[in-house]
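All protein chains but one are shown in place.
Moving on to chain A:
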Amino acid sequence: MAQRPAARLTVNGQSHEISGDPRRSLLDVLRLDLGLTGTKKGCDHGQCGACTVIVNGRRINSCLTLAVMHDGDEVTTIEGLGQPDALSALQAAFVAHDGFQCGYCTPGQICSATAMIEEIRAGWPSAATADPADKPAIADAEIRERMSGNLCRCGAYDNILAAIRDAMDAEAAQ
């Protein structure tokens, strides 16, 4: 028969056992149980993207998934991408380009963009790709469309775009 829950998941390389009330979202467990408050709760309904984390290499809204559903999964949050003394390339680009104002959406923006860069590298099309059969270009229209799941109420979009573009161009030049 189907088994009752409890889940063991890896967050930023550390293993954690999750049990108790199955109602808790991955977002709430990250913030309240594990103290990883970099991941933000905005709308709590999958509309704003502030809670974006990377699970098994894919960006998802951590508010719209139950923690107990992630048995065996590998979760990366903003704390796992870099630390103040060792920023990831994207984190450094957001600082350099002033890609935020209040900063509340920023962890979600950076987790989302980190996974988005991998999606473009894997050749995934988007609604901005003229023919879905084509390999997508690294273009502003592509980045804007692919980042549409992350809202910024301060409206720092131009600088967010510049930061992501810069990080992608730097990587492409290597």
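Just so we're on the same page, a residue touches a chain if its C-beta (ideal position, glycine included) is under 8 Å from a C-beta of that chain, and two chains touch if they have at least 3 such contacts; residues count from 1.
Note that contacts and distances are computed from a predicted model.
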Problem set entry | Absent chain [UniProt protein name; select from "Xanthine dehydrogenase family protein subunit M", "Ubiquinone biosynthesis protein UbiV", "ABC transporter permease" or "Cytochrome b/b6 domain-containing protein"] | "Xanthine dehydrogenase family protein subunit M"
For this session: Check the options A:Lys40, A:His97 or A:Arg146 and report the residue that touches the missing chain.
Result: A:Arg146
Exercise. Which is it among A:Pro22, A:Gly82 or A:Gly103 that touches the chain not included here?
Worked result: A:Pro22
Problem set entry | Residue touching the undisplayed chain, where the options are A:Met69, A:Leu87, A:Ile138 or A:Leu161 | A:Met69
Exercise. Residues on chain A that touch the omitted chain in the whole complex?
Worked result: 1-5, 21-23, 25, 44-46, 49, 52, 58-61, 64-66, 68-69, 71, 112, 115-116, 119, 122-127, 129, 131-133, 144-146, 148-150
